[in-house]
Structures are given as C-alpha cells and as structure tokens.
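A single protein chain has been removed from this complex, and every other one stays in its place.
Lettered A, B and C in written order, each chain numbered from 1.
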Amino acid sequence: MSIYGETLRLSIFGASHAEFVGMTLEGLPSGEEIDLAELQAFMDRRAPGRNEYSTPRNEADVPEFLSGLDGNVIRGPSLTAVVRNTDARPSAYADIRNIPRPGHADYPAYVKYGKFVSGGGQFSGRMTAALCVAGGVCVQLLKKRGINIYARIRSIGPVSDSDEWRLPMENGFPTSDPDAGKRMIEWILDRKAEGDSCGGIIECMIAGVPAGTGGPVFGGLENRISAAVFGIPAVKGIEFGDGFALAQMKGSESNDAFVVRGNRVETETNRCGGILGGLATGMPILFRVSVKPTPSVAKPQKSVDLETMKETEIRVGGRHDPCVVPRAVPCVEAAAAVAVLDAILTDGKDGEI
Amino acid sequence: MSIYGETLRLSIFGASHAEFVGMTLEGLPSGEEIDLAELQAFMDRRAPGRNEYSTPRNEADVPEFLSGLDGNVIRGPSLTAVVRNTDARPSAYADIRNIPRPGHADYPAYVKYGKFVSGGGQFSGRMTAALCVAGGVCVQLLKKRGINIYARIRSIGPVSDSDEWRLPMENGFPTSDPDAGKRMIEWILDRKAEGDSCGGIIECMIAGVPAGTGGPVFGGLENRISAAVFGIPAVKGIEFGDGFALAQMKGSESNDAFVVRGNRVETETNRCGGILGGLATGMPILFRVSVKPTPSVAKPQKSVDLETMKETEIRVGGRHDPCVVPRAVPCVEAAAAVAVLDAILTDGKDGEI
Amino acid sequence: MSIYGETLRLSIFGASHAEFVGMTLEGLPSGEEIDLAELQAFMDRRAPGRNEYSTPRNEADVPEFLSGLDGNVIRGPSLTAVVRNTDARPSAYADIRNIPRPGHADYPAYVKYGKFVSGGGQFSGRMTAALCVAGGVCVQLLKKRGINIYARIRSIGPVSDSDEWRLPMENGFPTSDPDAGKRMIEWILDRKAEGDSCGGIIECMIAGVPAGTGGPVFGGLENRISAAVFGIPAVKGIEFGDGFALAQMKGSESNDAFVVRGNRVETETNRCGGILGGLATGMPILFRVSVKPTPSVAKPQKSVDLETMKETEIRVGGRHDPCVVPRAVPCVEAAAAVAVLDAILTDGKDGEI
Partner (left out) sequence: MSIYGETLRLSIFGASHAEFVGMTLEGLPSGEEIDLAELQAFMDRRAPGRNEYSTPRNEADVPEFLSGLDGNVIRGPSLTAVVRNTDARPSAYADIRNIPRPGHADYPAYVKYGKFVSGGGQFSGRMTAALCVAGGVCVQLLKKRGINIYARIRSIGPVSDSDEWRLPMENGFPTSDPDAGKRMIEWILDRKAEGDSCGGIIECMIAGVPAGTGGPVFGGLENRISAAVFGIPAVKGIEFGDGFALAQMKGSESNDAFVVRGNRVETETNRCGGILGGLATGMPILFRVSVKPTPSVAKPQKSVDLETMKETEIRVGGRHDPCVVPRAVPCVEAAAAVAVLDAILTDGKDGEI
C-alpha cells in the first residue's frame, strides 16, 4: 500500500505522468512553524535537471499545500500537498509499449495490472518528490526536538568516501571528503559517456533520538526504518550499524560496552547502529542502504515483446540519471525522518522533549 | 507494535519468563488442513536444548491451539496458540538487575519503561517461538499454493557455504555443502570453548511467488519482508538479490535481461532477487540477513550500574547459545512466510492459484 | 484519521475552500470497467445547486482521475481522483472569524488547532464529494458481484415514507411513496422560508451480500458500516434492523426464525437487519441513520466571541441547504459500498462470486 505509519499516516498519490504527485500526512502536531524556504531547499536537492549528472527532465518541484498549512503554520487534521509534473513526455515511451525495460517494474506490473503503465506510473522514482515533501516537513519538526538527520554518499561504484563523518557536508554532493566526491562525479560522468549507469551506497546518521524510542518485535526501529526506506525505488539492501560485518565478528567484539560520559550512559563503540532490541540506545542511529544502478541505460538490452512472446532488443530512450544516488540522498533522509518522527509520536514522548 | 500484516494480522504476546508466549493470526482462509506433525518438526528446528551448539534451556515448544483449529482444519476467524515456558529461570538474572548486558535491549528498555524486565521479557528471542507457530502454518498454506520457502546458513563467522543452492538440505544444519556445515559447527564450538559467541548470514529463497505479487511504494515485497524479518532479534541487515554488491556494478551488468523459457517470461540472471518495483518477477525471491553474534558471552564485559552510575564489569550467566544462527533459520523462513502469504492474500490472488 | 479500510484503503484529502477535494482508493481489483456516466450520475445526486431545496453553491463535481484508470478500466495499484472547488466564497465567512457557529465543528477545531479554518475546512460536508467518488466506484463493483445498494429518505421532520420499500425509486427524491416525497419537499421549503432548517432519517438496504461476510468482535459489519457512515457530517445515530425497537421486545419476538425457501436458508423476518454476530445472514442488510438539521440557519443564534470571551449573537450567512438529507442519500450509499466491498475483499470471497 502507499500508506505508511502508525501515529503519523503518510499517503502518497498521483503518478509520474499525471498532473501531479502528492501526499497527505496526518497526525502532525498542530501549531508548529515550517520554514518554507528550507523545505524548498530540501526539495531542490532531489529535483531533476540541476546538473550534468542528473536527468535533464526539468521540474520546479514546488510543493503546493492544499490543506493543513495556515501561512507557514501547521494547522488542522492533515497536511496535503501536490507537486506538479510539468515536463512529462509520455510519448518517449510510445514505441516500447509491449517490451518491458530490464530492471524496471514494467514486467511484473504488466502481469499484475494487465497492461503497461506509461513511464512507470506509480512505480516511478517521481513518487519520491511526494515523499520528500513529507520528509522535509518531518526533518524540520525533528530538528526542533534536537534530532538531526544527515545522509552522505558512502560510495559510488568503486569510489568510497572516508570512514569518518565530517559535518557540515556540501549538500550538492554530500561526502565527508570533497576529493572523493569529485572522483565519484567523474565515475558517474564516465558511465554516462558509455551510455551506462552506476549505483552506490548511502549512509544515514540520525543524531539525538532519545534512548528507548521504538518497540519490540515488529515495532522496532529497524522494522520501521526499513519499511519506509524500501519505499524508495532502487534501494536493494539496508544494514544498521556494522550490519553485515557483524556476521563475521565474535560477541566479545560486536558488543558495545556501556560507559559513563559526563552524566550520560553511552556505548564505547556503536556497532549496533544506535539500536538494541528495536529501541534507540541514545547513540546516533546509523544505517546504510544499497542503491542499484539506474536501470535505464542507453546501451541495447535483451527483452521480450509481451504480445508476440518473442525475444527482442530494447534501447531505452527518455531522459534518465546516469546515477540516482545523489538525488536519493534527501529521499533517504526523508524516509528516515518520517519513520523516526512516527516512532517518537507513537511513544508519546513528544511533550517531554 | 507486536502486530504485523494487512490482510493477515499477526499479534505476538506473552514474555520470556511468563507462563507462555503466544500468537493470534487472523485472516487465514478457512477449511484448510494443517499437518500438525510437520508444524511440530518446524518448531523443533527452532527449539532450544537440542544439541551442543545451542542453549541448554530445555523447552518442549509444543504449540497449544486455543481457537481457530477444528481437529487439524483451520476454522473460524482467528487462530490462537500458546507455547509454554517450562524451563525459565529468572533467578539467574537476579544479581545483574541494574547492570545492562551489552548488546541486549536491557538499557534502552530500562530508560523507556523505567525498570529492568527479567530475562529480556518481551524483547527476548523466546518470542520467536510464537513467530514460528504463525510462520509454520503459513509455510504449509504457501506450499499448497506451489510456493516453497528454503533458508540456509550462508556463513558462520569466516566459514562460507557454497554459492550454489543444493536441495534438499539436511535441516539439522542447513547448508548446501555438508563439509562447510561441519566447519561451521567447529567454529561455533571453538567460540563456545572461549566463552565467546559468533554470528552469521542466513540466505532465504522463496520459489513460486506469482509475478506481480506485492505493491509500489510502502507496499513492496522488500518493505513487507524486511518489516517482518527485523522482528527477529539479532538481525541487523537485509539485502535482496545481489543487494550491496549491486552498488558496485554498472546498469548494464546489474539489469536482468528478460528471456523466454518455454512459454514463460523469465530473467536470464536474478540480480534483483526476484523483485522489481516492489513486485515479484516470478523468479525466486532471494534475500540474505545478517545475524549478529549472541550478545550473552561468558567473558567479562564493561557496563554501568544504572543505580550508582558507576562503570563496572558484568559476567552474563544464564544459559545461552554460542551462535543463534542455526535456530534463526526457521525464524527467517517463518517471517518470510507470514510476509509473502499476507501479500498474496492482500492481492486477492488466493482463488486463482 | 481520514483513512478507512482494511483491504481497501480509502484516504480522503483536500478541503472545502482549497483547489480541490480528492481521494485515493487502494486495493481495488484490477481490470474492471467503470461506467463513467453512471459514476457522474451518482455524483450529481450529491452535487449542490441542483434544486430549490439545496444550497445555491454551484459545483460541477466532475471527478478527474490522476491514476489508476486506463480509459475506463481500473488499472494499477491505486485510484486517485480530485473534484475541483470552483464556487468557494471564503469571504462570506470573514466577519464571523472568531465566533463559532452553533452546531458546527468551529469551536472544537479552534481549540484543537488554535485557530479558525475558513468554511469548516476539512470538517466540511464538501469532503463527501470525495467519499462519493470512492463510493460510486465501489457501488459499481458490488453491482457486478450481485450486490445492490439502495437508500431512501425514511422521514423528513415529522413526514414519513411508507414502511414498505418500492423499487425503483425516483432518485431525485428517493421515497417509496411519491406523495410522501412531495410533502417532505413542502416541509423543507417551509423551513427555508422561516430561515430555519430540518433533518431526517435515511434508510439503506444492501441486497445480495453473501452469508458469512464480516467478522467477529471489532470486524463485524455493524462496526465496519458505522465507522464509515459516521464519516458523513450530520449523522448522529445508526441502527441495524429493528435497532432501538429491539430493546422493547422479548427474545421470542426479536429472534428471526430460520426457514427454507427454495434451496436457501432464509430468516422469516429480518429484525436483525441481515447481520448476526457481525456476519451477514444472506438476507438484505438494513440500517437507518439519523441526520441532524443543517446547523447553518439564517435565524440569529447565541454564540461567543472567542477573542473577547463575550457572549454575542451570530447570523450565519453563506449559502446553505435548508435540509441536507436528500444530498446525504448517495453519501450513505457510498459509505456503505466502501464498507461492504472492503469486508468482501477482506474475506477473499471475491474470486468465488
């Protein structure tokens, strides 16, 4: 379903080639101010057509609020906003109508719904514009509660950022090491020149989540965050803390020792990524997601004409990102923000912070 | 929350040191037979005390059905079963009452609920006994619909199973390569001898899921499966298909080409793990989860006395698995079975299969 | 929350004085045709400005589909439609900004959200235009499954329709006895002439619901239908079958005897309204709702200026229905259709019918 959340309820609607995509977010505390310029800056980080390593599709991506906002104050039972699609060109997809693009939802959507939907329809990455409206609002509400969300590009193809976080990062290409960022851009542009694409890994840190936030079994922070983050197309894996590397450690290595720092209990290391038993430990929450390469590549690919059931070759036209990782960074922050604010409001901690 | 699902609704209740743990599962189709011996065999794969590499806590782990089962036929609006705790020894935890065990939920649960809960209470791995009752039922209902779930141990510490799946595996220690299995057991027993523990990676394959199963945005199979699987304590990462390795590929490498096999459309490779855009492609669904080492180790560890706020040392007594990976294998199958059956029933595909 | 349903999920968004109101409906079976002219006719029964006993606010109320409709075929994961607000005049409310209108949500919304929202905002009866899009689609899907929903005006003020149902009713003013309908219109116009308003009772019959549809405890048809129907502003009561009259009977009178009719089991009477234990009996489902008089009346009323906390008098301008009951008839059908289709899809009965 396109609905997420427990106390917050986020519903995402519209489609890539419709008049707009939009979102309704219920359960927000009333009376809080939103900085609309800051929200727009957040949207701009995801918006297409901003540089040579993203799609030339050009969208203003300005959220228009239909309800729930009184000037810039949240007011009323639910916030609804739409983001217009002004530069959709469905005709680009006309000649590949019966031939599913490898790596896209075309084929299973054809089987499920009985027909192609132009441009990926509701499976398009364009839906993340709506996610970013919701997430951009939640990011601001969290910041007021002392909770900050940062995401950076950990790697693009074989090029890695440094292990250490350095803040603030330059948002246009968020790495801790600016040189690594430059090499990543080069890697992307080389793939673009080849008519190919690439993926990468995004790392997200959420600082300031109160210890105890979350719940057991299906209500844990890992469950909640992953259920939101996999709403971003192209994400194919998630790991918390040391994640897959933990599988190779001994318990005496993987456990994070408790220590006293000032008058606070902390852990000496943070291999658990700030989550134990589904609950926040009070240390920064850390997770990484794997983003697959953009499936739309200019190179010819093998596919099948679903009407004739003959194998054929497909060349995917349209305008595509050689690498969606930079634009996915604010989407990961948005998904994390919705998940964490929902967990906090569900815990009823809101008044105390 | 301890509730999962959309058309199916699974609620898990009870606690590790209470009279029992239990589960209620609603939304099952009525009139289908359950093979109770097969269910018990499934439970036994998770049950403790069965061999030298699992905890000596000894539990029969026989599900007792309170409602919803008429003989061995599902009948009525909801299935409720309990699994008794007969060998709980809360006294083992008496002297570490104010000292959180590293790697456990003790500390954040103390902050959240204001006090320790003996033996991890509702955060204990014991809750997975209830998950396995639900999952064991769903596994059988899926099998009747031509859907089979297999999980194997992909690695324990540095010891890996072969890349290829070989079926059937010997369930007592499910690897494709029996020699790898033996080396894994040795690795575990060596850690046990050291008073330490270890983790590993579990790989799960779900064969036969109809193409199109799932949904976009938050209703995708990745969202659904991860939201269920992180309900298993100790799971710290999940990746679908080639997962994190996809981040290093080019699009021309990572895309799975569509081909015709017999009268079916298939993909030549399955790097996407059988899921595109949240929907099943009809190829086997493949995912791997990272399981951290058992946090309870005999070796002394640093912790903090939460009453005095002094740093101290803790030695965790009680009876613990040197490695929970083998017992987590059926839990992963159970979580996957609940998630997939829920997705299938939500799609209303049930009648067609 | 503005979200309803279990297998179907209906989200209603927008506001009375925004650009539009809208709805997203997920979980519909794909591939079914919608008769768009029939849907428009359904919308027209609710639309304002059609006759002298409804508000002169004039809205075309044409649903525009953004996603989920391929021509007139349901296709894709969710159906989103908007209905534009073209004749909103928020200025009419300018001078009563701090004075809550009696009988409206103004006062509690002011307390909750900290300020007035023009024209009732998201509490307005205008939101039922979105409900009618969803309901109008569900009515058609139910009809294909042999399930028909009819609602009629049972009474307006002191004027009652006949006890017997006579079908088809003239939809413009749906009563079984046309003479009763004429007297009802007279009653309404007399109230309008006085600067007053009136309410009434709507009776709804749902024929063809398969025996067994529904569930126990909170999943019963009464729970489901009432949770949807109270989404219509002005509804203040609901009773199933003989409802409140049952409280005065003996068990030997109120029980419906089972009999054989042809090869079917039926009940001789239908005092239970076609529902026992939350499950459909297979007899027509019957319920009645009480609709309070339109709270906006031209007569002066006592209220309070919330800024000065002084008692004052208010005269409610704007354009209002002297009686919303006729326009509420399709809304009741819409709410019932969403509730019943959701229950049927949840039961997985869809394939069988």
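Note that in this section contacts are C-beta pairs under 8 Å (C-beta built on N, C-alpha and C of every residue); 3 or more make two chains touch, one makes a residue touch a chain.
Treat the numbers as computed from the prediction; the structure is a model and nothing was measured.
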Practice prompt. Just list which of the chains on display the missing one touches.
Written response: A, B, C
Response to the item:
Only one of B:18, B:36, B:189 or B:257 touches the unshown chain, namely B:18
Worksheet item: In the full complex, which of C:29, C:49, C:157 or C:208 touches the chain missing from this view?
Response: C:157
Discussion item. For a quick check of understanding: of C:41, C:60 or C:265, which residue touches the chain that isn't displayed?
Written reply: C:265
Worksheet item: Footprint of the hidden chain on subunit B, which residues?
Response: 1-3, 9, 11, 13-15, 18-20, 22, 24, 26-27, 30-31, 64, 66-68, 70, 75-78, 80, 109, 112-115, 117, 121-122
Discussion item. Give me the subunit C residues in contact with the hidden chain, please.
Written reply: 1-4, 6, 12, 100, 102-109, 111-113, 120, 122-123, 127, 155, 157-158, 191, 194, 196-201, 210-220, 222-224, 226-228, 230-231, 233, 235-260, 263, 265, 267-268, 272-273, 276-282, 290-297, 299, 301-304, 306, 309-311, 347
Worksheet, complete the sentence: Contact residues on subunit A toward the hidden chain run 6-7, 26-27, 29, 77, 215-216, 219, 345-346, 348, 350-352
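The rule we apply is simple: only the chains that are shown with their structure count from here on.
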Discussion item. Need the most distant chain from subunit C, centre defined as the mean of C-alpha atoms.
Written reply: B
Discussion item. Shared numbers divided by all numbers used: is that above or below half for subunit A and subunit C, i.e. same or different?
Written reply: same
Worksheet item: For the sequence-identical pair subunit A and subunit B, what is the superposition rotation angle on Cα atoms, to the nearest 5 degrees?
Response: 180
Discussion item. Rounded to a whole Å, what is the gap between the Cα centroids of subunit B and subunit C?
Written reply: 45
Discussion item. Just the number, please: Cα centre separation of subunit A and subunit B in whole Å.
Written reply: 26
Response to the item:
For the pair subunit A and subunit C, the C-alpha centroid-to-centroid distance in angstrom is 39
Practice prompt. Return the residues of subunit C touching two or more other chains; collapse runs of consecutive numbers into ranges.
Written response: 26-27, 77
